[in-house]
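Excluded from the complex is one protein chain; the other protein chains are retained at their positions.
Chains here go by letter, A and B, matching the order in which they are written, and residues are numbered from 1 within each.
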Amino acid sequence: MTAIAEADNLGKRYGARWGLKGCTLSLPAGRAIALVGPNGAGKTTLLQLMVGLLRPTEGAVRVCGHEPFKQPADVLPRVAFVAQDQPLYSNFTAEDLMTLGAHLNRRWDDRLVRDRLRQLRVPLDRPVGRLSGGQRAQVALGLSLAKQADIVILDEPLASLDPLARQEFLQTLMEAVTESGATLILSSHIVDELERVCDYLVILATARVQLTIAIDEALDTHKKLTGPPSDLLALSSIHDVVVASQTPRQMTAVVKGSGRMLDPSWETHAMSLQEIVLAYLTRSRQEEAEPAAELAVR
Amino acid sequence: MSWLIWRQHRIELLFVLATVCLCSAFLAFEHISLVGTYSDLGLGKCTSAASPACSSNLQAFANQFGWLYVGIYWMLLLPAMFGIFIGAPLIAREVESGSYRFVWTQSVTRTRWFLSKVVALIVGAILMTAALSAVISWALWPLTRVEGILLLPTLNVLTTPLFDLTGAVALAATALALSLGILAGALTRQTVLAMVLTVIVFTAVRIPVASFLRPHFASPVVTTAAVSLNSDVPVVPNGAWLMKLGFIDGEGQTFDLIGVASARCQPYAADPTALQQCFREIGLRSFAEYQPADRYWLFQGYEAAIYAVLAATALLVAWSAVRWRLA
Partner (left out) sequence: MIQFSLNDRSGVPPYIQIIQQVKQAILLGRLDVDDRLPAVREVVLQIAINPNTVFKAYRQLEQEGLVELRHGQGTFVRRTPRPIPARAFAALRRSLMRWLASAEEAGLDSDMVQALFATTLQDSGLAGQESA
């Protein structure tokens, strides 16, 4: 699988605080990638580094083979980006913005955008500042799709949308991406809404990458074990324990790995994607509080 | 980019253009009465204030239209307007509203975006300023000529406001104001603060240059003349910028007032011939220091160069802020 974007020990510091640190990953082309993590985890930082809006403090990032900050002319035409809360010129109409796009981009095809906006009855001659949140999101999305880019990057696209607007947004997005085969990167702090659309997962927490994995593989390889209170160290020597917790009555552990001989006194449960993400977030929070804790293994 | 530049900045540009047109209309209107009165008083024939007829007519003309100086002085704000309304918001507004995340991720690089905007807006601003300064020179020529004959400093081509509003200096000052505005916006990232800083810095640059540097662009010409009862002022060409008038004695001491200068000749005050003899003995002469009007382009060159270099520096720093600091 070819990698459409790679990061190598990528880091970004804002003054004293690191927004992203030690980020190394390789994102496969043609996938729909979910970038999840709590607010402040570094999602926006990573995405903005990928489109050249931010300069790396350390390490490097390459998109379509070029470094976005150093060679913007090579990267920008191939990447479409919609930042958080879909920034646009509020006094421009959708028509104006499409003209802007046609002038400022080499590849531009807005026929599908116009069709979709007409279908959704979004007025093209009203300043976008006076459109509803859902309508503005459709305009911003449409402008990014008209660019015919190889990668479409959306930062928290669903955050301020009501359920209907969310549905319509994802419909527009999936229709376009299915046609073009572009790689998709969506960030959110809510996993549920991305699961239907994405097939690859990147978990970010506390400015670090916690996991990158195909969603199918994640669902197949992660299990929740419940059983009587046991020796946690012994458990972690047999299984790849993500996170574990213990009460006097019961022990619960989330493990990753292919089926191995399990103690019959334990029960194995399949996990939902949300539960898997939660396990890694819990682990990262534990690591942040006590870096040497035995519970947070690997 | 040119479509975007016009679409985004058309209101500000039209606002400044309207102001320029308003000023031009005002000047054109005044021009009519200037020319009318000028020919009514037959001032075209006057070349010096010597003859009594000319002297009183010239003075009357200068008194009647002297107030225009105040109106022109206010036009010094026009270059600042470019800085405030077009320069300061250029980058600050994109950052404040977050729209930079949209426009800098189309297919145009930040550098090309910056360069296109700066070039287009500076050219536009310079054209507007050139038009206005042409109107100013044309509209006020009768008054400038009269004040030149009378050696009045108010509407002299070498002094503020006329010097600042004409020629290369007007254009360079506009470029400077615009550049300072852009720099302020790039560094503060807040539109209102950038506007305020632009005015302050622009004024803080121009006043010292005009007051302290300009007089020294070239050594003034010094002429002297003998002091007689009929005349005690040396001959100074029309339109010159008279910087200093005074008296000098044989020992090289200078005085502002004839009374102080000739204190030693006081005893002979009653006898004109003896007074004259005394003056000659102490070597009393009157002197004048002035910059001749034909140094206009030399001075314009120096001052415009200063502003142009400052403007270029400001733009370079602004560009580097856009490219590096805002990332």
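Operating definition for what follows: a residue touches a chain if its C-beta (ideal position, glycine included) is under 8 Å from a C-beta of that chain, and two chains touch if they have at least 3 such contacts.
As the structure is a computational prediction, the values presented were derived from the model and not from experiment.
Contacts of the undisplayed chain with visible chains (whole complex): A. Among A:R17, A:R196 or A:R249, only A:R196 touches the chain left out of the display. Only one residue from A:A29, A:L219 or A:L232 touches the chain missing from this view: A:L219. Here the missing chain is touched by one residue of A:L170, A:M251 or A:A279, and it is A:L170.
Across the entire complex, the residue among A:A32, A:L46 or A:L204 in touch with the chain not shown is A:A32. Mapped onto chain A, the footprint of the missing chain covers residues 32, 167, 169-171, 173-175, 178, 192-193, 195-199, 215-216, 219, 272-275.
Everything below uses one rule, namely that only the chains that are shown with their structure count from here on.
Look at where the CA atoms of chain A average out and do the same for chain B: the two points lie 59 Å apart. If you check the complex, the residues on chain A that touch chain B are 48, 51-55, 69, 72-73, 76-77, 79-81, 83, 85, 87-90, 92, 96, 99-101, 103-106, 140, 147. For chain B in complex with chain A, the residues that touch the partner chain are 1, 3-4, 7-8, 97-110, 324, 327.
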